[in-house]
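Shown below is the structure under consideration.
A single protein chain has been removed from this complex, and every other one stays in its place.
We just call them A, B and C in the order they show up, numbering each chain from 1.
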Amino acid sequence: MDFEYRPNYTPELEDFRKEVRTWMEGNIPPEIKAPVDSEDMPDDLYEFGVQLRIKLAEKKNWLYPSYSKQYGGGGLTPQHGAIIWEELRRRNPPTIFSNDLILPSILVWGTEEQKQKFLPGIFSGKIICFQNFTEPQGGSDLANIKCRAVRDGDDWIINGEKTFVSGGGPGRADLLFGPMMTDPEAPRHHNLGYFLVPAKTPGVTLIPLNLLNGRNQHTVIMDNVRVPHDHLIGDDHQGWQVAQTVLEAEHGGRGQSAPFNESANDFYHFVRSTQTNGNVLGKDPLVQERVVDFYIESHLNALLGMRNYSMYNNKQEMSYEGSQTVVLRKETSVRNADRVRDVMGPYALLKHGDPRAPFQGKPEIQQRNSLVALHPGGTLEVQKVIIARRLGLSRTQERAAPTPATAAGITA
Amino acid sequence: MDFEYRPNYTPELEDFRKEVRTWMEGNIPPEIKAPVDSEDMPDDLYEFGVQLRIKLAEKKNWLYPSYSKQYGGGGLTPQHGAIIWEELRRRNPPTIFSNDLILPSILVWGTEEQKQKFLPGIFSGKIICFQNFTEPQGGSDLANIKCRAVRDGDDWIINGEKTFVSGGGPGRADLLFGPMMTDPEAPRHHNLGYFLVPAKTPGVTLIPLNLLNGRNQHTVIMDNVRVPHDHLIGDDHQGWQVAQTVLEAEHGGRGQSAPFNESANDFYHFVRSTQTNGNVLGKDPLVQERVVDFYIESHLNALLGMRNYSMYNNKQEMSYEGSQTVVLRKETSVRNADRVRDVMGPYALLKHGDPRAPFQGKPEIQQRNSLVALHPGGTLEVQKVIIARRLGLSRTQERAAPTPATAAGITA
Amino acid sequence: MDLSLSEEQTMLQTLAVNFLKSEVPKERVLEIDESPNGFSEELWRQMVRMEWTGMAIPEEFGGTGNSWTDLGVIYEALGEACCPSPHLSTVLCSQVILETGAAAQHKDLLSSIAKTGHVLSFCYTEPEYGWEPEHIRLSANRSNGDYVLNGTKLFVADANIADQLLVVARTSSQGSPENGISVFLVDRKASGVSVRRHVGWMSENLSEIELSNVSVPASAVIGEVGGAWGAIERARDRATAVLSLYMAGGARRVMDMAIEYSKSRILYGVPIGTFQRVQDHVILGVNHADAIKWSAYEALWKLDEGKSDAPVSVSMAKAAASVGFPQACEESHHVHAGVGTDFAYGLVQYTKKARTLQHYLGDAIYHKKRMASLLQLDQPPEESPSG
Partner (left out) sequence: MDLSLSEEQTMLQTLAVNFLKSEVPKERVLEIDESPNGFSEELWRQMVRMEWTGMAIPEEFGGTGNSWTDLGVIYEALGEACCPSPHLSTVLCSQVILETGAAAQHKDLLSSIAKTGHVLSFCYTEPEYGWEPEHIRLSANRSNGDYVLNGTKLFVADANIADQLLVVARTSSQGSPENGISVFLVDRKASGVSVRRHVGWMSENLSEIELSNVSVPASAVIGEVGGAWGAIERARDRATAVLSLYMAGGARRVMDMAIEYSKSRILYGVPIGTFQRVQDHVILGVNHADAIKWSAYEALWKLDEGKSDAPVSVSMAKAAASVGFPQACEESHHVHAGVGTDFAYGLVQYTKKARTLQHYLGDAIYHKKRMASLLQLDQPPEESPSG
């Protein structure tokens, strides 16, 4: 067993880190910083982020570093990818959300022509993708799709409404990917097609929702949207199966190699630097218990992510593990927000506009985001249905959907 | 609102307490004490307990003090009942378990003849009753009854097996009450009859189970047991409805007026009297948190019991409240056992035979009993099904079954 | 023992519930919450006309002298509606005035609270946040017969809309922390006072107050100089008990929303309420709502009866409320999933309220520590516990 997630980098990798850092310093002015709350992204920062994506892809092939070079990925090792990510966070420029869950769907289910057609654009950074999945009546019942796709010659005509579509906003999307109803006569799970809908097509309208975490989620109205047939991934009754591959990746099936710990670090720092009655707050046994519980649960999620990553890399088929990490990450996030309120008191509720807000108001963002994060990618309830099936408890027995790791020899 | 559960007793009640105390001192020698673990009841103590029941009933009418005098109850107020109970606990003689859940079934569903026939014997203390309900294949699915009752002239012939029947043991039961299948053709919930089976009848065998909490639960084998027709309570298709009345009472539907706090008191005493590193254990904030949580949850159960008692006495129909208190009492019991282990450490596991055992090993008994108590009267899972129905969430909507309080004008 | 409401209380409850249903729907709550001061003068006038502002003030000082249980009935209804108002601030401040024995001197003030809804703001917490007496550092020094106040208060409710401030200050650092605590009546617009409303995900009007060489006459002292702690504690106990019922009402309401939603929302062809996981969220939340409600009513009853162990029950109620109301909101969010995060739906208001009130007048940690102390867990068992 080897739990090293920050390896003793080889000299080659250390050189690579230097190269990355130098490049970032040369291409990202120090005053260009991501806003604390992604909701506050001004247009000029957004535009900088878009150009940075393209530059990262075009100049260095560092945007999707660990995907195969065949279609435009970086062809580097996961270590290289981790270094790029670490250095990017270190410099902290605005980064633009584009949902890379589109990649497994095309890599596993696309034809060679479709890979040639779509992947280079995505890998180039120029194509911003949003997942176009949930419907108002469907919610957690993801297979309950009413958006209708009807064949019309070489095209499909799509009508309907999607909601909770995440992304940077109207005008900031290029491809919307998700399943549509192609055959109302066919049985459930065999009645869908999976479409890449060009967002800047007549009939597509994105309307931001006013949600607890801001306006980064949308309703998408599709009104007689014409989509060419080659934008259908998989055959026109395989949409649910394609979606499963995407969900498998979304549900933690790929794992992660490095624990993400920023809020934990802020929390330690707070209890060690805050004084109460002449003592460091962290001397209080009740505070200690909460901080240590925060540490344990966060670190545990990291360990289980590493387990999944290790299984993925060893091409082992997942059972319940992917959904388990999703459930635990979501539950932990809410519990940790509770712990932060216990320890920080009302300071945890101050927004970054208040001069008293600790850590520029990041804890407050976490307070809201932990609630909002409960439902995307499947509520806890739905994730637990999946876990129970995989443990063999349900009437429905199921295996994991194919992923790039288990489906074929594609490096991903 | 009036939350007084230990009223400022009137002089009449204070006189009554004196009378009770004097009587107990005169009739219960000080050296006669209930064993710490009810499993360890020797025969002579058991016999004393049986005689005490009869004496309490015959001499003073104090065995079922708050039931109507009409059929042999004491006809006293609940305050009188509370005083008798307090003084009995104070003197702490062996008490004999007889399941008084039999009373609501007869009071609500029995004919006048049946009340005349059965109630005086039960109120006299001479008849010991066990509930004869759960079956091996049924478990939590209480309506899944296979024990078969077949009409044979003026009698019924019963065959089958019941399990987890609680009571003092073979030879210590007089009446076994519970539902039997009378009509395999009839629909579920309309296919049962509710029988009082005389335990000392040919064909009835009680076999103790070896369980975590001892040998006080049994398998009951009924092999061609002949039971007279007047031992059927309700008509021969109403057994499930009769059982519901019993379950309603068992599920906390009657509430309770006084919080039961012995283990809480032991717990406070332990943390205040145990020294660690020169300090009282109760100075430790982590210990305090656990003891206070124990206090809060225990007291809360008392409050909700009082709410139910108040609803019962005001003849308000219960909704989810009865099952809610059952669920909380069971969950609290396990959580409190966890807290006791946290605070007492391995001392919580020492049995009363070990000279180091605190409180004569009562905490250890609680450790086991809290687990065993999870299932009788319906697992948490089943109780939550009932709560959900009563809150209107389930497909099945239901109202509470009639109880002596809501069914008729019977004082109980 | 009988836990039912009296006929009069039932009438009070019906009036309050009907008023709030018609006058304070969720749209109005959202509108007030998003207004610059988080306050509706009009709604406050309506509450004054309902005579709610006088309930906690004895008749001799212009109020109606209701029982604490009566006021609890109103607060439960206010909490169900998530109704914003400075009512709790007026309860806190009027009780401080009454308990310090300063009522006679401030009869007009009490009467104007009761009859015209004069708003006082209770200024307690400071940058080193906490509700213990040692957290009071803001200094009041004697100078030529006046007092000069210097210091900062944070997270002060209703300071931005108050007519006057009741400032808890330290006039002496001698002896135990309870000693040397005094209360001053300060005009909000006095020279040296600056009030800044906090920016946060908070539903109360919470402000930072800076007092910089604020000079007040000796007559501004409420009660005895240096001896206000006992009165503050008693005032806080009463306010904490009614606040707990507000939180009980809120917890119940978010669960009612969850029950309604789970009956009408269809997934996989059935109402989601038929799924046991959804039911369990509801059950957990309802348990919390009932826990808060009954522990708070017991506390109010003990206050009304003058029971010596009332503080234990008050702290138990607020501990239950500080844990249970936020938790009930979380359960309701689980049931509602995405829909619940939409501001227009109405749930978010309660979540915000729950998390703000969690800390106000002490969170669960504070109140459980207080219970441990009142129950003398840290004392050898010769003395008997007070609870």
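In the analysis below, contacts are C-beta pairs under 8 Å (C-beta built on N, C-alpha and C of every residue); 3 or more make two chains touch, one makes a residue touch a chain.
Here the structure is a predicted model, which means the values were calculated and not measured.
Participant: One chain isn't shown here. Among C:19, C:147 or C:275, which residue touches it?
Facilitator: The single option touching the absent chain is C:275.
Participant: With the missing chain put back, which residues of chain B would touch it? List them for me.
Facilitator: 134, 137-141, 144, 163-164, 209-213, 275-277, 286, 334, 338, 341-342, 345-347, 349-351, 353-354, 356-357, 364, 367-368, 371-372, 374-376, 379-381, 384
Participant: What is the set of chain A residues that contact the non-displayed chain in the whole complex?
Facilitator: Within chain A, the residues touching the omitted chain are 1-5, 7, 257, 268-269, 271-273, 280, 282-283, 285, 287-289, 291-293, 295-296, 299-300, 303-304, 306-307, 309-310, 313-314, 320, 324, 327-328, 381, 384-385, 387-388, 391-395.
Participant: So that we can see where the missing chain sits, which residues of chain C does it touch?
Facilitator: On the chain C side, contact with the omitted chain comes from 275-277, 280.
Quick note on the criterion: only the chains that are shown with their structure count from here on.
Participant: What chain pair has the highest count of contacting C-beta pairs?
Facilitator: Ranked by C-beta contact count, first place goes to B-C.
Participant: Nearest whole angstrom, what separates the Cα centre of chain B from the Cα centre of chain C?
Facilitator: The answer is 41 Å.
Participant: Two or more other chains touching the same residue: where does that happen in chain C?
Facilitator: 278
Participant: Which residue numbers or ranges of chain A touch two or more of the other chains?
Facilitator: 286
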